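What you see is the complex with one protein chain gone and the rest in place.
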Amino acid sequence: MTATASAVGDDHMVGDARIDAAAPRTVTMAGALNQALADCLAADDSVLVLGEDVGALGGVFRVTDGLAKRFGDHRVVDTPLAESGIVGTAIGMAMNGLRPVVEMQFDAFAYPAFEQITSHLAKLHNRTRGAVSLPVVIRIPYGGGIGGVEHHCDSSEVYYTHTPGLRVVSPATPGDAYRLLRQAVKCPDPVIFLEPKRRYWSKESTNLVMDGPGIDRAVIRRPGTDVTVITYGGTVATALEAADAATAEGWDLEVIDLRSLAPFDDDTVAASVRRTGRAVVIHEASGFCGYGAEVVARLTEQCFHHLQAPILRVTGFDIPYTPPKLEQYHLPNVDRILDAVQRLQWDDTPVLPRSGTCA
Amino acid sequence: MTATASAVGDDHMVGDARIDAAAPRTVTMAGALNQALADCLAADDSVLVLGEDVGALGGVFRVTDGLAKRFGDHRVVDTPLAESGIVGTAIGMAMNGLRPVVEMQFDAFAYPAFEQITSHLAKLHNRTRGAVSLPVVIRIPYGGGIGGVEHHCDSSEVYYTHTPGLRVVSPATPGDAYRLLRQAVKCPDPVIFLEPKRRYWSKESTNLVMDGPGIDRAVIRRPGTDVTVITYGGTVATALEAADAATAEGWDLEVIDLRSLAPFDDDTVAASVRRTGRAVVIHEASGFCGYGAEVVARLTEQCFHHLQAPILRVTGFDIPYTPPKLEQYHLPNVDRILDAVQRLQWDDTPVLPRSGTCA
Amino acid sequence: MSVLSDHRGSSLLPSDVQLGVIDSDGQRICGSDLTAPSDDDLLRLHRGMVIGRRFDTQAGALVRQGELAVYPSSRGQDACQVGAALALQDRDWLFPTYRDSVALVTRGVDPVQVLTLLRGDWHSGYDPYERRVAPQCTPLATNALHAVGFAHAARYKGEDTVALVLIGDGATSEGDTHEALNFAAVWKCPVVFLVQNNGYAISVPLSKQTAAPSLAHKGIGYGMPSLLIDGNDAAGVFSAVTQAVRDARAGAGPTLIEAITYRMDAHTNADDATRYRSIEEVRQWAARDPIERLERYLCGRRLLDDKQLTAVRDDAETFALALRERLHGGPAADPDELFRYVYDRPTAMLRHQQRQLTQELSDAAEPAAGVGR
Partner (left out) sequence: MSVLSDHRGSSLLPSDVQLGVIDSDGQRICGSDLTAPSDDDLLRLHRGMVIGRRFDTQAGALVRQGELAVYPSSRGQDACQVGAALALQDRDWLFPTYRDSVALVTRGVDPVQVLTLLRGDWHSGYDPYERRVAPQCTPLATNALHAVGFAHAARYKGEDTVALVLIGDGATSEGDTHEALNFAAVWKCPVVFLVQNNGYAISVPLSKQTAAPSLAHKGIGYGMPSLLIDGNDAAGVFSAVTQAVRDARAGAGPTLIEAITYRMDAHTNADDATRYRSIEEVRQWAARDPIERLERYLCGRRLLDDKQLTAVRDDAETFALALRERLHGGPAADPDELFRYVYDRPTAMLRHQQRQLTQELSDAAEPAAGVGR
């Protein structure tokens, strides 16, 4: 079943040509994504939007609101209910010159498409020595924090980041949602586009523009000197909150928004960690073999002699996503982040970690 | 298409009651697995073997050779060709008290079953507060080294180890293949059983017995003092070779065979790393967000102040599995392992790692 | 040498028109291929629907009061919900979806436990083995395969249990539906597939879901007999499912039944149905209400009088009242449970994480100075 809600503000006309994208305005992330899709559809006839309920309904999160009306249902297509079918046909369309933007309704409902994604979408360019390009974007609302029932709150990023051939990106702000989605649609590689559900309704006053940091670059959302906090998508805002709270403790946190999970922007992140000497990685997904493991492993190798303490992870527990009433216990929050920061051996007497520790 | 080969030696009668499992004999890994299945089928009527070509053909690797003949095709079932169907029906059978042992023909052909595995097999016990147990074993021939064409050589372990609710194990020797498979069939949790294809034909003279290290324990295959080499499945033999070669360089490597990838045996491995102060992780799968990342991350946290150098990874490149003629360049080998060992900062002057380094 | 069976099986095709027992005016349909249920069964169907409808309305109200997070109503599909549930024997198994709460209640699952999922306390609130009902399934069509495996295992064990799958029209597009129908037919499993075709998958109308003459026409492609029935006729649904269950139990294999029905409410409370269907369409279906239809028939045949009708409705009110009361009193969700059931026994890592959380919660309970804990 599906929680439906209008994430698009009513104070502006979404999916509407009358809006000048470059003028600053207050926009939700869902609204920014909607505008990005509208602008992509308007700019390029080869762009198609495909998915379940993306037409008349405008998607269960209303990200495609108004698009079918404006562009027609040959451009914004309510498909039959079959995710492997959606991705598989999108691959065929891309082989024939189109740029399909696919919506998966919720993370766990992308799993039926796993074979098409891993065995074809990720590999056809390589298989054909570059003869076939697949500029397909798969939009997946990911993560929890919205009180969703089982299967509606998975964080499935590692399934994709561990699959060579895919790009994986996730926006943290409305402005970046617009930018990243337009960049993703333009990108010749297949892109898994992870939309943090809990931030669909977050607002920002911003210009919606495509230029700025490239699709594969991380950005420093808050400069700081003591600890590098590395995160992406839904937990960037949490990290920024934690950074504010940390000032009271006298810690100056640098917050990095990865934006691109694959490839990883080593330059930006390693430079920060070498500067601060301490780092914490945050994500909602389970810790075990989670994305944070890669961040820790590569940065530890790259920055070993600069590290004052092991890089710690603040992640979801190693459990299936919780029922709605228990998600507060599962999700990384400010306290847990500050707790991890505190464990970064500030007194320089090594704290022997507890055995079996993970998060 | 499928490479078929008899991996079961002809010098003994596999799947045959006449064999006394406990008497030492020379056996291939495929033969040991065959014997384990035979013994499970003989011991417990609720055990069923399901898969594509597991009946008359005996499986493309002949692991189920002779079983249909001996136990009947109601116990050893050639299913219709549909992997989601196989796993989905196995779940239903387990709900009704059976213990299905499922064969997926090759790693990449398990992907159609991904939704059934992640959304149900891994979660039904949790979903029902323990009321429903799913003692299902999914046998997946994994990894390369056999000259297989595309889709026949994936190393898909992280897709499963990152999914809470699944156990993931992989044997490295014939004796342990027997033991682990029998333990997996007995286990009340769902088990992903990864069989290293390239070791199907490796031989060992051993007793086939169930007791010994438990399903969730790592074992030290070779004790050593200088470096802990952590690996599993197909690369354990490679690591042991490397350890032999390393003696010429004066390095005494300790080789740990994880056996259980999920859960991870922190006690055994962390104790070793604290002792040696240096570690290398090896696997065939791509490095990025590979299993080795978790090993590095958790051990770095647990053993930070014992580490003389960052824990290094020797893994496959971050590319789709290679065509047959190029796999030699992709697979971890003795030279690469020794090279990693050499980079473990023996002179105590920090070697600044190259930026962007990963493997 | 022939790789094909000789049986060309056009007998496997469904009828051209929807089969039923009682038409939308409450009149008995003459010469129907479906056997009319006994009077007792008709009264059970009526009672089940009245109570089921009351449950459904109650759940809707609980959402508005903030007691439930979400509720997918089956109002309008009452005949399918109740007809199917009552057609099963006690030992049979039901494999329902999120839409089928009323079928669960009809089968005797504790309504408070039915609502556990929607309240957000846990993913499923009942022990499946108690009333032989699998957890309500959210990933579409996946439950169909579980039912097939379950039914196959029953036969393997020599038991005569039958499994009944409930899926929607949208779910028929998923690969898992295909694989389930195929495995069931090849293995001749004692399983019945009931497709509640309510014309929509959330907002997507059937015309965008299939180009087939009917969904029941899929049966022949698996060598499976199929039926097309009026899904708002409780007597017809009961009769069709009862017969299919009987056949399955007798070893005749699976049946595919498509029941044409309509969901009167939105997909869930969170959905806005005005975006994709007309009020006129809803109004037309309101005239085919399954409860009114059966009441008209029963009253016409004097199997039900006003007093009895009032008594049934009172029972439904009592049922709803008890549900409300018991729901308020429920214990709070327990975070310790998060770690308890991931595996048969929690792993060391999970025990460690559980201790961390416990520590955190007890730290938070004490007034702490700063963040230091």
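By letter and in written order, the chains are A, B and C; residue numbering begins at 1 in each of them.
Please note the rule applied: contacts are C-beta pairs under 8 Å (C-beta built on N, C-alpha and C of every residue); 3 or more make two chains touch, one makes a residue touch a chain.
Source: prediction; values computed, not measured.
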Interface partners of the hidden chain - shown chains only, full complex considered: A, B, C
Listed residues C:104, C:206, C:234 or C:266, member touching the removed chain: C:206
Touching the absent chain when the full complex is considered, from B:63, B:76, B:312 or B:338: B:338
Selected from B:141, B:190, B:290 or B:320 as touching the chain missing from the view: B:320
Footprint left on subunit A by the chain that the document does not show: 48, 74, 79-80, 82, 84-85, 87-98, 100, 112, 115-116, 119-120, 123-133, 164-165, 167, 187-189, 216, 263-264, 266-267
Missing-chain contacts mapped onto subunit B: 1-5, 52-53, 55-58, 60, 78-85, 108-109, 111-112, 147, 149-152, 245, 248-249, 288, 317-320, 322-326, 329-330, 335-336, 338-339, 342, 354, 356-359
Residues of subunit C in contact with the chain not shown: 1, 3-5, 7-10, 12-13, 16, 169, 173-179, 182, 185-186, 188, 197, 199, 205-214, 217-224, 260, 281, 284-285
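What we mean here is this: only the chains that are shown with their structure count from here on.
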Remotest chain, subunit C as reference, centres from CA atoms: B
Geometric centre distance via CA averages, subunit B-subunit A, whole Å: 31
Chain centre separation in whole Å, for subunit C relative to subunit A (CA means): 35
Distance between chain centroids, defined by C-alpha means - subunit B, subunit C (Å): 40
Where subunit B touches two or more other chains, by residue: 84, 112, 115, 119, 123, 126-127, 164-165, 264, 266-267
Subunit C residues counted as touching two or more neighbouring chains: 122-123, 139, 175-176, 337, 342, 348-349
